[in-house]
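The complex appears here without one of its protein chains, the remainder shown in place.
Every chain is named by a letter (A and B) in the order it is written, and numbering of its residues begins at 1.
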Amino acid sequence: MSGSYVIAPGSPPARTPLRHVAAAAAIGLLLLLAVPLALGRAPYWLDVLTNACILSFASLGVWVTFAIGRINIAQGAFAMIGGYTTAILATRFGIGFWFGLPVSAAVAAVAGILLGLPILRLRGVYFAMITLSLTEAVRLAFLSLGAATGGGTDIVNIPTPAGIGSPLAFYLLAAVLLLLGLLAVWRLDASRLGAVFRAMRQNEDLAASIGIDVARYRVIAFAVASAMGGAAGSFFAVFHQNIFPASYTIQDSVNVMLYCFLGGLDFVLGPIVGAFLLVIALELLTALQQYQALLYGVLMIAAMLFLPNGLLRLRLARLRRGGETP
Amino acid sequence: MANGLHATRRGVLAGAGAAALLAASRPARAESVLKIGVLGVMSGPAASWGLVNKYCAQATAAMWNEKGGVTIDGTAYRIEIVPIDDKNDPKLAVSGAERLTEQDGIRYIIGPNVDTTAASVRPVAEKNGAIYFPYAFSKALYTPPAGNAVLGMIASYQAGPIIYRFLRDSRGVKSVAFVARNESDPLNQRKEGVEAAKKLGLNVVSSDDTYEGGTTDFFPVMSKVVSGKPDLIVLSGVAPADAPLLVKSARELGFKGQLSTETAQDAKVLREGAGNAADGFISVGGASTPEIASDYMNRFRDRYARVAGEWNDEAGTKVYALEIILATLQKAGRGAIGDVAAFKRTIDTFSMRNPFLREDKPLAYVGTAYFGQKRQIGVPMVVNEFHDGAFRTLFIGSVE
Partner (left out) sequence: MEQIIVNGVVLSATYALVALGITLIFSIMNLLNFAHGQILMIGGFMVYYVYGVFGLPYAVALPVAAVVTGLIGFGFEVLLFRRVVRVATREENSMLLAVGTALLLENLALFGFGEKQRGVPSIVGGVYRVGAAFLPAGRLLVVLIALALIVALLLFVQYTRPGRAMRALAQDREVTYLMGVDVERISALGFALGAGLAGIAGGLLVTLSGVNAGIGTALSTKAFIMIMIGGAGVVAGAILGAVVLGFAEAVGYALIPGSTTYLLIFVGLILFLVLRPQGIMGKPQR
C-alpha cells in the first residue's frame, strides 16, 4: 500500500565482522596510504577529500537513522551545535580540539536525545519535514541567542588542533575519523542493536509487539546520528577556524541525506560512496562554471532514474526485476 | 518550453560574449597570461552577488585584452578570469580557494561575498600567500594580524553615518527605525548603523525588526516599522531583491518619510519592483550615474551588458577590484605577480586617477582609520537618490 515500506529483498544479512575488518583495512589503506602518496602535494584535492571524509562521517550518522526507518534532514543542526561547542570551548575557555571533539559530540548527542524524544514519534515524511525545520530552527536559535546576549554570533580565529596544521594533517585526521566512524557503524549494524534497528525499520509496531522498547532504541539511533553530526561540525569549526549561524543551512542537511540515497540505503558503505561521488563530481564540474550546478542536478536525476536504489545496488543487477506492482 | 527558449537565447548571448573575449584576446596571445580568481556565490538565492563580481571582472579583462593585455615591466599579459561558485558554503569556499591558489597558481582573488565564506578563506589565503578582495564587512578580516584581505567596497559602517548626517542636516530627519534580514551580515550592519545613528543624536525608534529570507510579503514587518512613525527607515544591508518590496510596502502603508540603505541597488530592479514608490529612496552606488561617469565607465557599462546580458547598477561598486589590482601590479612590478609581499608593500603608497569618474579624483587604498592598516579599496562613496526610474547622485563622499 502507499507509504508502506517495501522490505528490500536484499536487506543485508548480518555479515561476519571479519569481512568488515578486511574491508575496513582495504579502505584504510586507500585513505591513509594511497591518497597521501598520490595527492600529498596537492592541497586542493586533499581539501576536497577532507570535505568528503567528514561529510561521509556525518552521512553515516544519518544512515543510522535511516536504519530505523527515519529520514533525517537535521544533520546540519547538529553540526552547528557541535561546531559552536568546539568554538566556545576553544575561544572562551581555552580548551583545545582534542578535548573539544568528544565534548561536542556528547553535547550534540544530548541535544539529539532531548529533541529526539518528542519528534521521533513522527514517522515518514512528517519526520523528514520536522527535521528539515529543525535545521532552520537551530540556525535561528543561534542568531537570536547572539542578539539576546548582546555579543555577536560569529566566532572567528578558532585555533587549529594541537599538532595539526597542514592540509595533509587535516586530511589524515578526517580520514581517521571516517574510518573510526565506519568501523563503529559496521560494528553497530552487525550487533544485536543493528538487528533491533532493522526490525524497527521494517515494522515499528510489530517490533514493539514482540517486546522491543521502540521509543528507547529510536532515541539511541538518533543520539548516535546527532553525535556524529556534532563531531563533523567540531571538525569543520577548527578546519575553517570559524563558525557562523550561516555555516550550516538546510542545503547541508539535505545534501547529507542525499549522499545516503545515492550510495544506497541498504549498505553501511552507501553514504560514503554517495558522499565521495557527489563531492568529487561537484568539484570536477567546477571547470564548467555556470553549467556546474545545472549538470549537478542532471547528474542527480540520472542517478535516481537509472539506479533508483543507490549505486551499490548496481552489483545486485536486479533493476529490471523491480516490483511491477504500482 | 518557454524557459528552454530563453535559456538558449541567453546561451547564445553568453556564447557570443565568450567568442568576443577569445577574438579580442588573440592579438596578445603570444604573451604571458595573468590569471585572476573570482570566488563567490553564483547560484542559489544570493546568486547575483557573486555573478556581478564575475561579470565585472570578465568585462574589465575583455577591455584590457582588447588593448593587448596589461603591461607589467614591459611584458604584456593577457588577463584570464577563473571564476568559482562557492554557493555561500564555507566548505566550497575553502576548496575553491585551494583550487585557485594551488591548482591555478593564482595570487589575487576577487571575493567572497559574505562573512562566513570570507572568514573561511582566510587561513588558505594566508597559508598560500594570496590576496583576496572580499565584499564582506567583518572587521576581523582586515585588521592585523590578518593581512591578506582587502575590502572591495564601502562598508555599511562607513556609509551609514555619512548618509544619516546628510539626512539629519538637510532633510530634517530626527528619528530613525531600522529593519534587516535575519542573517548574520545584515544584523551586524544594523548594529553598527544603530550605534552611528545614536552618536549623531538621532532618536532610534525601533532597532529589532527583522524579516526572514524567502519572505513573500513584507506588509507584516513593515506595518510594525511604519507604526513607530520614524522620519527615516534604514534598510540595513538589504539585498537588491528585497529593497523594492520593502520600499513599496512602506509607501503603501502610508509612510511619508525618508528611506535609505547603505548597500548598492539596481535602478531597473527598483523601477520594476516599486515604480514611483521608490522615489526618494537613498542608496550607495558606483560611478554609473550619467552626471559623474567617465567615458571609460560608459564603455565598461556597454561591455558589462554584453557579458552579462544586461547592465546592473550593483556593478558600479564592484568595477574597482580588478582595475586596481592591475594598476597596483603594474606599479609593484613583475615580482608581485607570484609574490604578494611586493603587492602589499605597494599598497601603502599606491595612488592612481580614478578612471571611472569624469572628475579628476584619486583612487588609492584606504582603511587605516577602521582597520589600523590600508586594507580597503578607496572606492568613492557615491550617494544616490532614486527618481523617476533612475538614480541621481546627491553627493560623493570618501573614506579615510
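Rule of thumb we're sticking to: a residue touches a chain if its C-beta (ideal position, glycine included) is under 8 Å from a C-beta of that chain, and two chains touch if they have at least 3 such contacts.
Note that the structure is predicted; figures quoted are calculated from it, not measured.
Novice: Which residue from A:L49, A:L134, A:L172 or A:V219 sits in contact with the chain not drawn here?
Specialist: Looking across A:L49, A:L134, A:L172 or A:V219, the contact with the absent chain belongs to A:L134.
Novice: I'm checking contacts with the chain that's been left out. Which of B:G68, B:G147 or B:G309 qualifies?
Specialist: Of all options in B:G68, B:G147 or B:G309, contact with the hidden chain holds for B:G309.
Novice: Of the residues B:S170, B:N203, B:S223 or B:T349, which one touches the chain left out of the display?
Specialist: The missing chain is touched by B:S223.
Novice: Residues on chain B that touch the omitted chain in the whole complex?
Specialist: Spelled out for chain B, the touching residues are 1-4, 6-7, 9-11, 43-48, 51-52, 182, 187, 208-221, 223-224, 227, 240-241, 244-245, 252-254, 266, 268-269, 272-275, 308-310, 312.
Novice: I need the residue numbers on chain A that touch the omitted chain, in ascending order.
Specialist: Residues in contact with the chain left out: 1-6, 8-9, 71, 115, 118-119, 121-126, 128-130, 132-134, 136-137, 140-141, 143-144, 147, 250-251, 254, 257-258, 261-262, 265-266, 290, 293-294, 296-301, 303-305, 308-310, 319, 322-326.
Methods note: only the chains that are shown with their structure count from here on.
Novice: Going by the contact rule set out above, which residues of chain B touch chain A in the complex?
Specialist: Spelled out, the residues of chain B in touch with chain A are 14, 42-44, 83-85, 87-92, 94-96, 98-99, 102-103, 114-116, 119-120, 122-123, 128, 138, 140, 182-185, 187-188, 191, 208.
Novice: Touching residues of chain A toward chain B in the complex: what are they?
Specialist: Touch list, chain A to chain B: 42-44, 47-48, 51, 55, 140, 143, 146-147, 152-154, 156-157, 160, 167, 236, 239-242, 244-247, 249, 251-252, 282-283, 286, 289-290, 292-293.
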